[in-house]
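For this depiction, one protein chain was excluded, whereas all remaining protein chains were kept in their positions.
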Amino acid sequence: MDRLHELKSPKDIIKQMMLKDEFSKWLGIQVDAIDHGRCSLSCTLRKEMLNGFSIAHGGIAYSIADTTLAFAANSYGYQSFSIETSISHLQKVKEGDRLIAESEEIHRGKKTGVYHVNVKNQHDELVAIFKGTVYISKITW
Amino acid sequence: MDRLHELKSPKDIIKQMMLKDEFSKWLGIQVDAIDHGRCSLSCTLRKEMLNGFSIAHGGIAYSIADTTLAFAANSYGYQSFSIETSISHLQKVKEGDRLIAESEEIHRGKKTGVYHVNVKNQHDELVAIFKGTVYISKITW
Amino acid sequence: MDRLHELKSPKDIIKQMMLKDEFSKWLGIQVDAIDHGRCSLSCTLRKEMLNGFSIAHGGIAYSIADTTLAFAANSYGYQSFSIETSISHLQKVKEGDRLIAESEEIHRGKKTGVYHVNVKNQHDELVAIFKGTVYISKITW
Partner (left out) sequence: MDRLHELKSPKDIIKQMMLKDEFSKWLGIQVDAIDHGRCSLSCTLRKEMLNGFSIAHGGIAYSIADTTLAFAANSYGYQSFSIETSISHLQKVKEGDRLIAESEEIHRGKKTGVYHVNVKNQHDELVAIFKGTVYISKITW
């Protein structure tokens, strides 16, 4: 096999992505697991992540889920871009709560992929469900 | 009319929500317009809002759209909670770009409401479209 | 317990719903399982269900999934109405294929519920995933 065409490992890709991902760093995201097509991340709710109801802003659960999607979808070595995402917020998240996001690969075609991401709190309660569709390019990491 | 049952004005409600909304403050959100059922917000992309591709993290456009939804839906005086949201990212957003989010009220029933939020950049180009469904409670602001 | 306030059983509710549900009858929907908060339905793809590519029209998988959602959400005895639904079509369905739709209750609150419906073919391959959010009224069946 030609060394030039070898694909990077999931860990190396995510290390490279995380290095530049300033917002995920601000969120305090920790990579708990990463493999081909799957990823698990966590972070803790800080005061600056709250909304006008003094609970977690909907954008926080969305953001950790979106990073989880990005890492899972890019893990195979081909740059992938989110084209459509949706999230249902099911339960309030409070300051100090831990968010744990875990992906499930529903479908991986040649051009597009579909992933679910479950976001739970430290009590293993589901706080949000997220679905993301990605376009898979031919550009390698 | 009984003073106790008077509903607050859209501006007063949003002032009250914004006061506690630490995350929207972190995003640097500016309220450009607010009225019954409609809201327009803007913010500027800073370095700490970038993702692993060095463009705006998907969570940023989502978050400004979600705040726009919250303000538009709560503006009538009744506390409203997002139950389902989706976003399509259409164009890359770069450091220094200005995001302008504007809501459109599609439907306002007794119990639920549906809003579109268009997110554009400073060149009036659409960068994301967002749809949100809210549950309208009987709790007044 | 007052007989007048007894809630009907899932089977009785679905029998009553199915009786009037002319479109589900046209689809040839068969009720394979029904219980509180869950439902499984199936039907066979006929020629008049095809689209311009001579594969199943997207509306067919949507429709069986939507009926599955309706039956699962209404099974507790309170009339429930779909407020937002989404579907990802993952694989082509051909004439003669069997569609099997099965619900999973993700969340059941006081006012709203969220359900996933997986639609598979006779080879146990996932052909579509569906998410539905319902509003739960206080009107009993």
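Per-chain residue numbering starts at 1, and chain names A, B and C are given in the order in which the chains are listed.
Keep in mind that, in the parts below, a residue touches a chain if its C-beta (ideal position, glycine included) is under 8 Å from a C-beta of that chain, and two chains touch if they have at least 3 such contacts.
Please read these numbers as outputs of a predicted model, since none were measured by experiment.
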item	value
Touched by the hidden chain, restricted to displayed chains	A, B, C
Touch criterion as defined above, residue of B:19, B:33 or B:126 at the omitted chain	B:126
Touching residues (missing chain, whole complex) on subunit A	83-84, 86, 111-112, 114, 133, 135
Subunit B residues that touch the omitted chain in the full complex	86, 88, 90, 106-107, 109, 114, 126, 129, 131, 133
Residues belonging to subunit C that touch the chain removed from view	16-26, 47-54, 57-60, 62-63, 66-67, 70, 74, 79, 81-89
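Heads up, the rule we're going with is that only the chains that are shown with their structure count from here on.
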item	value
Subunit B against subunit A, contact positions shared by both copies (same if over half, else different)	same
Inter-chain centre distance, subunit B versus subunit C - centres from mean C-alpha coordinates, in Å	33
Subunit A-subunit C separation of Cα centroids, rounded to whole Å	30
Subunit A, residues touching no fewer than two other chains	86, 88
